[in-house]
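All protein chains but one are shown at their positions in the complex.
Chain lettering (A, B and C) follows the sequence in which the chains are written, and residue indices restart at 1 in each chain.
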Amino acid sequence: MEINILIGGAAGQGMETIMNLLGKTLVREGFGLIYTKDYMSRVRGGHNFSRLRIAPGTPWSTVESVDILVALNEETYNLHRDNLTPSGRVIYDPQLFSIPENENRGIPVELQKLAEEAGGKVMANTVAVGALLVLIGLETPTVEELLKDTFAGKEGVAGKNITALKAGYDAAARFCSACFDLPPKNEDGKKLFIDGNQVLGMAAMSSGCRFLSAYPMTPSTGIMNYLAGKSPDYPVIVEQAEDEIAAINMALGASYTGVRSMTCTSGGGFSLMVEGVSLAGMIETPIVVVVAMRPGPATGLPTRTEQADLEFILHSGHGEFPRAVLSATSHEDAFYRLNKAFELADRYQTPIFFLSDQNFADTHRSVEPYDFSRLGYNRQLAEEGSLEKPYQRYRITDNGISPRALPGQFENEVVLVDSDEHDEKGNIIEDAATRRAMVEKRMRKLDSLAEEMDEPDLYGDPHPEVLLIGWGSTYGVIREAVDALIALGTKTAMLHFSDLWPLPQKRLRSLLAEVENSYCVENNAGGQLSALIRRESGLSIGGLILKYDGRPFLSREIVEEVQDDL
Amino acid sequence: MEINILIGGAAGQGMETIMNLLGKTLVREGFGLIYTKDYMSRVRGGHNFSRLRIAPGTPWSTVESVDILVALNEETYNLHRDNLTPSGRVIYDPQLFSIPENENRGIPVELQKLAEEAGGKVMANTVAVGALLVLIGLETPTVEELLKDTFAGKEGVAGKNITALKAGYDAAARFCSACFDLPPKNEDGKKLFIDGNQVLGMAAMSSGCRFLSAYPMTPSTGIMNYLAGKSPDYPVIVEQAEDEIAAINMALGASYTGVRSMTCTSGGGFSLMVEGVSLAGMIETPIVVVVAMRPGPATGLPTRTEQADLEFILHSGHGEFPRAVLSATSHEDAFYRLNKAFELADRYQTPIFFLSDQNFADTHRSVEPYDFSRLGYNRQLAEEGSLEKPYQRYRITDNGISPRALPGQFENEVVLVDSDEHDEKGNIIEDAATRRAMVEKRMRKLDSLAEEMDEPDLYGDPHPEVLLIGWGSTYGVIREAVDALIALGTKTAMLHFSDLWPLPQKRLRSLLAEVENSYCVENNAGGQLSALIRRESGLSIGGLILKYDGRPFLSREIVEEVQDDL
Amino acid sequence: MTCKAEHYIIGETAWCPGCGNFAIREALAGALAEHCLESHQVLLVSGIGQAAKIPHYIRVNGFNGLHGRALSPAVGARVANHNLKVIVESGDGDSYGEGGNHFIHNIRRNPDIAHFVHDNQVYGLTKGQASPTSDPGMVTGVQVEGVTVSPLNPLSLALVMGAGFVARCFSGEKEHLKETMKEAINFSGYALIDILQPCPSFNKVNTRGWYKKRVYFPEIEDPRDWSAAMDLSRQWGEQIPLGIFYNNPHRTFEESRAALEGEPLSFRPFDPQEMSGLQEEFL
Partner (left out) sequence: MTCKAEHYIIGETAWCPGCGNFAIREALAGALAEHCLESHQVLLVSGIGQAAKIPHYIRVNGFNGLHGRALSPAVGARVANHNLKVIVESGDGDSYGEGGNHFIHNIRRNPDIAHFVHDNQVYGLTKGQASPTSDPGMVTGVQVEGVTVSPLNPLSLALVMGAGFVARCFSGEKEHLKETMKEAINFSGYALIDILQPCPSFNKVNTRGWYKKRVYFPEIEDPRDWSAAMDLSRQWGEQIPLGIFYNNPHRTFEESRAALEGEPLSFRPFDPQEMSGLQEEFL
């Protein structure tokens, strides 16, 4: 009752086009799905592939087994054939390579040739989509509609693509038609087909972010592309900085002057930003920093995934100052949570981090449309009536938060911020008493910030014998592992952190007191959340389930590790 | 039986000259002393002062009370008069301000006028030294000798200074001669009079460091000055980089190519180096990074002290890789420990951090000459005979350490390093298996690295009821607090870490099991060592004694906090 | 307000007696006064160094940021509120050394910012190391055998990067400095004034007298003649020209962004609910 499709080929062969067309079609038809990418750090050649899983509800992760393999080159066939299910089929172009007939699973479709006949090689991908459709028993009208949307105004192009689509459909129909059963549709209304970077880009736009300064870096660049794409139509400025140092400092200048600002990068670029992070802490200027993690150290594996920058980000920047660290756990949650990051930044006037990773950034899922009324836009700026004059940017207050005015906001009042230690007015000081007062003022913000943190998500058996603890993009895969373990008879629950710092500890403490077998499941080699929990609570997590080969977890792997250990 | 001298004035008035002259004279005479600086981040004006404490043995810290106050301006007198001991005296220039005669402690010396008479205003400092000498009952020959050494080749200048010196001596002699008792001399041979930065500079030179690339930043610049001063006479290159990013990358290039290399900076500059740190971890290239901490965040208090970058440095750089963190605890130890840093860097081919702070960097003490035979210079390079060919820079080995060859070292063998994940040869890879193997290879180095860490120094009562735990430059002041608490009847001990990461835990575990009252004493607001201990061992330290106003601890403060708490 | 220079002068400075910074501050106060700019409508951005302390000594909005990073927040400020007059003021080390990359790339961006560099040819605050503009041969605690690298010529560099306004002043010619500042502030786009500034504490080579003897005001026939400006900018040594070598505006960063037309972004209202149309493309 689920279908798993894998499309593979060399970089530049257009796997994305196929998946986007197919994915969107399926979502429009009402199916729940997830689509993940595995690609190399190169522009052409190599071996890239994508997986699409269509399953009841909305699947949380993809799996290894393949029902339909679209092999755009022979390498793909050789690398993935062993994962084909017994009834699995392979769509391939017989002009490129051949599959032994006795294997009886090949569906030869002359992708290139049919495309050329339809009007051009580039449409080979559309041909492939046609072939895929017939295999899963869908008609073409939704795709046709989509093609018309996509090529609106270019009717010729749309028409040629429709021809190509049908050619693929007909060619594959000769071998099998509807030979895979689609799962039931979700009948509860329209869904979005969206990837993680797009979720974050849209969340930033909808949170009133008006300035993104960044430097391209995989896997964060999609956020930049999203916002840049909106800039002709909305009052948002996207500036490609000369380097990441400029990126964060520009954003801080814009934030100080009054707009919600953000920067995004990956670990290496973030390394260049940490001085600016420390500046934000000192001048108490809001900033949202999205870090889309990838495997390090250094350049590492640029297009792959890891969760190894948690501790780095938690302690990034010299000196001590308050911060919050949130993370992207699911497409559903991340939209609202990035808004929360903007809200916290304005409320606490300090850097707020939002951790994503390649696994989240590049994964499309079908999700419920978002409820924009849940978004906040509370700038927490000083107001004329209540402003004490002369204005003091760093007035010492009980909760450590000073009234924030903008340059130019009030007649005759100036706003002074300084990276040196300063007095309430913002002027440089060196005396011990003021220094002490300012450190304490800043650090006091942590008290109320801690109250804002959401407890981790609890899912699964209410009285578990096994507890799986995770954070960030592993939400879905751990959740599926919990389901699988429960199905296998192991009472299992998951505790999954979206808000990581200040670390919310209530659920953790009460659960760990009860559960015998606890594991941190992390996409890193050090078990960083586990260390953080120990540092903060003194509590030890029993075991670590780690993966650090640049690939996301498969739920099977988690299940097996738990079973081996029990 | 001790004398405490404080000299204060505006920046640019030459307090350093006085203290250097006096300090060195006293050390040559056989007295044990410590000399600390409290100065502002400016070039002229403001209020700066230095303290010199002469006490039996070699004192570990300075104290607040003042026996002799040299007030180069009235502000100094006003700020420090209340700390004068009942028998305290004030040397001042009556042309600048006056002290009520009834206070009966003024020693008016016309510093400016006498200096001009001797041949020039600049010698006012020498006049002051003369005055100081007579108060503590020392004759002038040692200073005269020193002046001749200093102005070797410029006899006129030396002569004028000697005249100035004597004028000061005579002027003060009219008020009091030997009115303070010097403590007994140390009779065990000559001592060095040296500050922390000089200790580190000399240690680097003596460890065979041949390249320092750095960008000026207080309080680390003294190291750069030291090495630059040697560069005309020794094969060492000091390069002022255009920024800290260049500094660490240049050092890495030199290290890769074959010389021991180092960089030094403070927190803000280090923030710009963390990307390079991650690179060093990935390309497995030795580098020693000295971070002289000062209060942050951002520019903070540039000329003051703090220990707030421990956690930042521990987790600095994106991704996961092995590192070691050592620290400067005393002038005696730091010399050998920086050599250890170089040895570890070469042995483990990874970044090694050495934490200093302003308190250590700018403090002079009288110390035993160093034993250079204790220094190591083991480059751990591949040797012709044992080299497997073709050479593989990242050969997978049991302990994770690969044979290291230099470019150009072996005919026809090339050395390839890469910031991307790579195979044994150094070439970019993307497959999961090689990635896993390389992560594990690198992380395996941590096992043997952990064995290299020295357990923390244990001092004080063998069965303590109070345990003070510290790290870095607080060694001396905590030690004096231990002595004081023991003298007050509290069985106290100190556990002081020089090597911080991988955290040595044996002593800690055994002591914490026994001692009821444990405190971490740290110059920061967060209790970072305490958190690190909890993270690593799960053990909680009972209390925190923290100071984060930019000033070093006074032992009195530690004693009081313990007493208040007990 | 009364538009008097004194209005802008605040704070006790941490500068050394005899330093050229004082005259630069006065010229700036004079320029602000003569343009009659209100304090809350001006933003002064700086980095770190002796010169960079200036936001504490001039009564306008101030952003005293990181060493080398003065230009970047200034550009951000122009994005958020293009009604503010934004002036960047910092040292030569800050602007051309640590901040070199932002210097060259912001000239390309051409934001409407006046950039006043206190060029004392030395790192003042960190006690006298060579700066990018130090003359060859200068001996310091780090350059113990004298500076060996070629000095960076900020004016030629700005010209080559396409700056529209390039000037050299001298703190000892205060009136000229003030007038030049006024023009730079009114210039549409990035305007650089490299200000020769004696540092009596650390620069014993390029003293006030040294500059005084050398500076002169060349006749500048056509301030839009790039080659002539380049030639002038390359004069150094016995004769050091002062003046606006180049003055030729082109499209600014702000003009190239449609979103910056009208009300400053900082003060525009916003309601998240109005953004719900964004998800349509994903349906």
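Heads up, the rule we're going with is that a contact is a pair of C-beta atoms (placed from the backbone, for glycine too) under 8 Å apart; a residue touches a chain by one contact, two chains touch by 3 or more.
The shown structure was predicted, so the numbers you read here are calculated from the model rather than taken from an experiment.
The missing chain, though absent from the view, touches A, B, C when the full complex is examined. When the missing chain is restored to the complex, the residue among B:V63, B:L96, B:V157 or B:M205 that touches it is B:M205.
Shown as candidates are C:T13, C:N61, C:N110 or C:S266; the residue that touches the absent chain is C:N110. Across C:G49, C:G91, C:P132 or C:G172, the single residue that touches the chain missing here is C:P132. In the complete complex, the residue from B:T140, B:S419 or B:T434 that touches the missing chain is B:S419. Check A:I34, A:A228 or A:I558 against the missing chain and you find that the one touching it is A:A228.
Check B:P86, B:G153, B:P232 or B:G489 against the missing chain and you find that the one touching it is B:P232.
By the touch criterion stated above, the residues of chain C touching the omitted chain are 97, 100-101, 104-105, 108-110, 132, 148-153, 156-157, 159-162, 230, 250-251, 253, 256-257. For chain A, the list of residues touching the undisplayed chain reads 12, 40-46, 215-218, 221, 224-225, 228-229, 231-232, 238, 240, 242-243, 268, 298-299, 302. Panel shows chain B; residues 28, 190-194, 198, 202, 205-208, 210-211, 213, 230-232, 234-237, 239, 241-243, 245-246, 249-259, 261, 275-276, 279, 283, 339, 369-370, 372-373, 375-377, 406-420, 426-428 of it touch the chain omitted from the view.
Throughout what follows, only the chains that are shown with their structure count from here on.
For the pair chain A and chain C, the distance between mean C-alpha positions equals 41 Å.
Spacing of chain B relative to chain C, judged by their CA centroids, is 37 angstrom. Per-chain Cα centroids separate chain A from chain B by 44 Å. Under the contact definition stated at the top, the residues of chain C that touch 2 or more other chains are 14, 48, 66. Contacts with at least two other chains are made by residues 245, 275, 279, 283, 418-420, 428 of chain A.
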